[in-house]
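Excluded from the complex is one protein chain; the other protein chains are retained at their positions.
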Amino acid sequence: MSADPSLTSGEEAAPESGFRVSLANFDGPFDLLLTLISKRELDITEVALSAVTDEFIAYLADLGPQEDLDEASEFLVVAATLLDMKVAGLLPQGELVDAEAVALLEARDLLFARLLQYRAFKEVSTWFAGNIAREDGRHARAVPLDPKYRATTPELRWTLSLDDFAALATLAFAPREIPTVGLDHLHAPQVSIREQAAIVVSSLRTHGALTFRELVAGADAKGVVVARFISILELYRHAAVSFEQLEPLGELTVRWTAETWTDETLAMLGADYDS
Amino acid sequence: MTADDTDLRRRLEAMLIVADEPLSVVNLATAVGSPVRPVRAALAALKADYDGEAEGPQRGFELREVASGWRIYVREELDPVVTEFIGSQAPARLSQAALETLAVIAYKQPVTRSQVAQIRAVNVDSVVRTLLGRGLITELHADPETGAMHYGTTDLLLEKLGINSIDELPPISPLLDDGSDGFEGIDGIS
Partner (left out) sequence: MTADDTDLRRRLEAMLIVADEPLSVVNLATAVGSPVRPVRAALAALKADYDGEAEGPQRGFELREVASGWRIYVREELDPVVTEFIGSQAPARLSQAALETLAVIAYKQPVTRSQVAQIRAVNVDSVVRTLLGRGLITELHADPETGAMHYGTTDLLLEKLGINSIDELPPISPLLDDGSDGFEGIDGIS
């Protein structure tokens, strides 16, 4: 736990020259949306939202992988809704009464409602800040109790042994962390699709054909199985393998069918997945 | 003013002069051994007295009712005299994020962290911890089903805001109620 961000500064970073995006300036997607909207001096309306959607999406594109997963996903949810709304605005009207359109309308209303709610709290927070600042300047009488009154308090009944006290200390020091769902398990060790492809290629060139089951037999982690599966799909895209499956959900046989195969092809494989 | 009145006021003054936090009318009544109603009247009379509305001069201090309790403060216009002398340092300010989270909790209490996070659209864990540490909010009760803790504001917050009850918060947009509808289903997410 490093310096608590909620205490470091009360100043709101105000972008001055031009619009600069950096996550530190915004406390969540609604904050960014409101900033974009106010920058354009627009009220929260559908027009305003479609006008700021591009900027919002552009900002999102700049979000690095180092950002908080949950924060980034909130931004994504809002961005997706905005994009949906923009697309709906571009499409010819008239055939709006399908399930998708209804869902879109609901999402839009939800977004509006949440934005308005967020704005209401943001506005009232200035009242909080003003009152707190004013009261901080006030001086209440708060003087320590005269020792002569203290002397008359009832004698303290102390029942703790030394060990009780130590046990109490252990309890008191136990981290009172607010329980959170850990995300560590989502970050499995990185598996390279290219490496997995190399294994698949070498196995298939040796045996000609193997079932998928055989191809992943040695994999000890789910991630490896997934990566090996993706690498096979990639090989299929390069027409290096063909599939045989006699019945749905039945055994899948992968056959090496590449006519030209070079290590350069392998080096390019899975580039789509590189981040 | 009867002799009893004078005596009651004197006893209240004695209590107020040793108090280092707001004292509720009930506490004061217990301390001075008098029913609540005359105590309330006597406090109002003392306040008027200090404000110079009775026969005496206006005092350099005033009696204020904050956070459901009574406490003696330096009269507001004289705060600069005191500040200059004791050179009181400005306390660490709350960040914008902390203020907004505080506002959400104040208006929506009792409220869980995930409900606050929904409204703020960000993770509020560390901000909630800061507010707890500063005594501005407190844990109320765990949800019997999900185990999620519900939070509410404290008397210290009322004191910091200089108000007497949470009802004195300014009204906020009526849209708020509409806005909260339909979020119930997604409360327990995080």
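We just call them A and B in the order they show up, numbering each chain from 1.
Operating definition for what follows: a residue touches a chain if its C-beta (ideal position, glycine included) is under 8 Å from a C-beta of that chain, and two chains touch if they have at least 3 such contacts.
Quick caveat: nothing in here was measured; it's all calculated off a predicted structure.
If you put the hidden chain back, the residue from B:Gln58, B:Gln109 or B:Asn164 that touches it is B:Gln58. Where chain A meets the missing chain, the touching residues are 1-4, 7, 139, 141-146, 148-150, 152-160, 162-163, 165-166, 168-176. Of the residues in chain B, those that touch the hidden partner chain are 1, 6, 9-18, 20-21, 30-32, 49, 54-61, 72, 74-75, 78-79, 81-82, 84-86, 89, 91-92, 129, 132-136, 138, 154, 156.
Heads up, the rule we're going with is that only the chains that are shown with their structure count from here on.
Rounded to whole angstrom units, the spacing between the C-alpha centres of chain A and chain B is 36.
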